[in-house]
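One chain of protein is taken out of this complex; the other chains stay put.
Chain naming follows the written order as A, B and C, and within any one chain the residues start at number 1.
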Amino acid sequence: MPVIQLREALNQAMCEEMQRDPDVFLIGEEVAEYDGAYKVSQGMLAKFGPMRVVDAPISECGFAGLGIGAAMVGMRPIVEFMTFSFSLVAFDQMVNNAPKVRHMSGGQFKIPIVFRGISGPGQQLAATHSWTVDALYTHVPGLKVVIPSTPYDAKGLLKTAIRDDDPVIFLENEAMYGVRGEVPEEEYTIPFGKADIKREGTDCTVVAWGHTCQTALAAAEKLQQEHGINVEVLDPRTLRPLDMDSIIASVRKTGYCVTVEEGYPTCGIGSEIAYQLQEKCFDDLDNSVTRVAALDVPMPYSKPLLNHVVPGVDRVAEEIKKTIYFQG
Amino acid sequence: MPVIQLREALNQAMCEEMQRDPDVFLIGEEVAEYDGAYKVSQGMLAKFGPMRVVDAPISECGFAGLGIGAAMVGMRPIVEFMTFSFSLVAFDQMVNNAPKVRHMSGGQFKIPIVFRGISGPGQQLAATHSWTVDALYTHVPGLKVVIPSTPYDAKGLLKTAIRDDDPVIFLENEAMYGVRGEVPEEEYTIPFGKADIKREGTDCTVVAWGHTCQTALAAAEKLQQEHGINVEVLDPRTLRPLDMDSIIASVRKTGYCVTVEEGYPTCGIGSEIAYQLQEKCFDDLDNSVTRVAALDVPMPYSKPLLNHVVPGVDRVAEEIKKTIYFQG
Amino acid sequence: MLYGCPGLKPLYMGENVKTLVEAAQKIEPSTAQMMDWYRQMVLIRQFELRSAQSYQQQKIGGFCHLYVGQEAVAVGSLAAVRPSDYVITAYRDHGHAIARGMDMHPLFAELYGKKTGCSHGKGGSMHFFDASKNFFGGHAIVAAHIPLAVGLGWAVKYRKEDRVVLCYFGDGAMNQGSFHEALNLAGLFKLPIIFLVEDNGYGMGTHVHRASAVTDLKLRTGDAYGIPGKDVDGMDCLAMYRMTLSAAEYCRKGNGSIFLQVKTYRYRGHSMSDPQKYRTREEVAQFQEHDPIGRLEKVLRDAGVLDDQKIQAVNDEVHKLVEEAHLRADADPYPELDDVWTDIYSNPFDPYKL
Partner (left out) sequence: MLYGCPGLKPLYMGENVKTLVEAAQKIEPSTAQMMDWYRQMVLIRQFELRSAQSYQQQKIGGFCHLYVGQEAVAVGSLAAVRPSDYVITAYRDHGHAIARGMDMHPLFAELYGKKTGCSHGKGGSMHFFDASKNFFGGHAIVAAHIPLAVGLGWAVKYRKEDRVVLCYFGDGAMNQGSFHEALNLAGLFKLPIIFLVEDNGYGMGTHVHRASAVTDLKLRTGDAYGIPGKDVDGMDCLAMYRMTLSAAEYCRKGNGSIFLQVKTYRYRGHSMSDPQKYRTREEVAQFQEHDPIGRLEKVLRDAGVLDDQKIQAVNDEVHKLVEEAHLRADADPYPELDDVWTDIYSNPFDPYKL
């Protein structure tokens, strides 16, 4: 099977879907002539021309709304945000128009649109540019939230997102665009709401998605080698819908759960998973659920501070040990 | 002690602080000549003139930013949103500039600003106009989030908010403006981060704030009368900071906890409280924490549907009974 | 081509607009057409008066923004576009929905929150929609629908279709950032959109001159976005028809977007709960002298096709229809409680699967 970068997997997904369906187009800042700020849309302008790969002015509210309006008449826009930090200037379009026009019209209009781009702390971009928007958008009924952690998942999930008839928030991560992995040549898609066990284990369930999935896997390896602790890493892959059945099944097996995210902890995804676990399998938990998240502060620029705020391998490993009462 | 409407309590707080401090001013849509869309600023234009009670165009992003900029040079703006649903078009100003300018400048600038207005389902305003923004803003470090449930609290908390040197999100509720209560004539303020037990009880802790505090109290009365169940209703009064110590103390006493909110459940305030409870007093809980919230859907217009989505007295009472394993 | 050309003499300074206006004057609708407009305006007004009653009777919840006084704007402009064209507006949408040809029953049913409502009772007064009529709502967040209009225009250009988009909004909406971003995109991509501001003088209780740095709104889009602005008397149904028809021509010819400043006036409060302290009875009375229905009535009388008797007949017929629609809607059932889970996702998952 060919091994490609996650960036290329996304590019393939968009190109294949655009070839398949003339209603699909890509719009965003620098996606066309610049080939994408992070080169995800490399070569697409040449392939599809300026009506289907469209450079937009710095008007997130305008072009997000443009996408939603076009979706109302059956087009299938892919709207790229250079980062989802910039989706906050278009927030009303994201949380009111995209997820609610269908509802307010009594189901007369579907909104088949994908908003995609980077989410996460990134490389020392300071407080306003470092948003992890997982919780902000997962909070909102009417949206679907997708976040891949491998090139294989990235391609399969993005194709599903483009074909889905509902608004999808598709979260990528700068640090992962270069990650390589096997991606089959033949066509495939990945359904929403199906978690994937990225590492089998028996001692503790770690729920992690997107970039933190890598952190969790590294922590699992470390614990395996250093202490023979056998961690299960579960990647929900979509946060709305969220595959609680799989999470619960895993926790029933291990008795422990740690969640890992890079966003603010308060009212985060970890809080939600913890709530549902204590509600649905209170008696299967041998300890409380541990939420590992960014420290509850704006993201600082200075590198040592940033690395202290964002959960790393060591912190995750420590929290797992504490959670399973590991002595040593 | 004089008995006044919550609306008047807010008006008194603003007027007293504006008399005390010439740097305080009020800006928002229809706050001046119209006397406020909900008459909270009634008479203030006449008292303070058009430079201190300012009608703004329909430019939430613009006048929210105006407030933040003015705060950077020591003014103390009160920015009224007709409803916080409209703060979403100014979201970037709310979650990036207001809470982060201080941080990104290394503490050189304080942002003493109050954003206030209605939050909550309201009266059949449909999906975009019915936002409960508690969780959206509590999620963000750098902000403080305040939500009164009585005229007494409203005045004391708003005065504290206006004097506070940090950005404060002050959440009001349309259905509560007319609520009457005792408010002393003499000056007083209420500190942030101190919960208030609105009803003493032994059988179950119900955490509720703002409008749902009334719902919870009504449910408590109902359960007392119908079944002799003795519910404790705890009002945190501020969601950031959140007085977990008081919540934990109450839960240690009752062994059970139910949270009540009108916002979307996913990644809501209830999830957060549940997370912290199971983390900090796992062994004191005789059952899992129950989160009562709006159903996870956009707010419908039709009255019977709306009443089904928003948690009412009966639903809260039922959930309390289930939580404490009440048979009968 | 996709982008506006730098260096080129901006389009809005060219000939197109002059010819546009001249063309407008020449358009002569038949008296039959005008009779139809007259009836539509009467129908809208009676619909609104019935709505006002129903609101007082608490059959209607939430905000209810009446269109009384502005009828000529929706009727005249919508008479000038085709069923295949796209129409979108804000929350003051009763008149547009009716002029676009929606039946009154599903509208009343929507106001009453009934399952038979045009939006299944999910949207209410501010959210009338009808996909079959290319009527895209009904939007309650001020100006947030203007970027959607740009998306509709984009789809038309993308698919090389012969359609125009007619986008209505109020004078107050022009101070929202989304208005700016939308018009720049429309000007940049040369999209076939008629941006029509219903300048009724007030955004809620705030007069234009207290909200907008420039009060002659037609000036605001030319130099800023390369979108020519023209003004129209919104109390004159014929003028509305003429200008909109030639504006639509202008757009269909591929000239890009155009902006119409329509001077109009609302007789009622901003919404049903508006004490209206911000204006005098005299001011309202002044505008009522130019009542759009009265004006068209005169034209038709002069043309000899309308007299007291006919007027009475039209009013009686319309009144009957309004009452029937209202009574039917009033008797209709509310949605089932389980309906709260529907109309949210097209590809639903639990708990949205019923």
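Quick note on the criterion: a contact is a pair of C-beta atoms (placed from the backbone, for glycine too) under 8 Å apart; a residue touches a chain by one contact, two chains touch by 3 or more.
In this text the structure is predicted, and so the values were computed from the model without any measurement.
A.B. asks: Which displayed chains does the hidden chain touch?
C.D. replies: Contacts of the omitted chain with visible chains: A, B, C.
A.B. asks: Return the single residue from B:S105, B:Q123 or B:T202 that touches the missing chain.
C.D. replies: For the chain that is not drawn, the touching residue is B:S105.
A.B. asks: In the whole complex, not just what's shown, which of B:M75, B:I197, B:A249 or B:V313 touches the removed chain?
C.D. replies: The missing chain is touched by B:M75.
A.B. asks: Who touches the missing chain here, A:I4, A:M18 or A:A37?
C.D. replies: If we include the chain that is not displayed, A:A37 is the one touching it.
A.B. asks: Quick one: which of C:F63, C:F128 or C:Y225 touches the chain that's been left out?
C.D. replies: Candidates C:F63, C:F128 or C:Y225; residue touching the omitted chain: C:Y225.
A.B. asks: On chain A, what residues meet the omitted chain?
C.D. replies: The missing chain touches chain A at positions 29-30, 33-35, 37, 55, 57-59, 61-62, 85-86, 89, 122-129, 295-298, 300-305, 308-309.
A.B. asks: Tell me which stretches of chain B touch the chain missing from the display.
C.D. replies: That gives, for chain B, the contact residues 25, 50-51, 54, 56-57, 59, 61-75, 77, 92-93, 96-97, 99, 101-110, 112, 141-142, 144, 164-166, 192-193, 241.
A.B. asks: On chain C, what residues meet the omitted chain?
C.D. replies: The list for chain C reads 3-7, 10, 175-181, 183-188, 208-215, 219-227.
By our rule, only the chains that are shown with their structure count from here on.
A.B. asks: How many angstrom lie between the CA centroids of chain A and chain C, rounded to a whole number?
C.D. replies: Roughly 40 Å, centre to centre.
A.B. asks: I'd like to verify one number: the distance from the centre of chain B to the centre of chain C, where each centre is the average of its C-alpha atoms, in whole angstrom.
C.D. replies: 37
A.B. asks: By the touch rule stated above, which residues of chain B touch at least two different other chains?
C.D. replies: Correct list: 85, 89, 126-128, 296-298, 300-301.
A.B. asks: Could you list which residues of chain C touch at least two other chains?
C.D. replies: 117, 119, 121-123, 127, 141, 144, 177-178, 344
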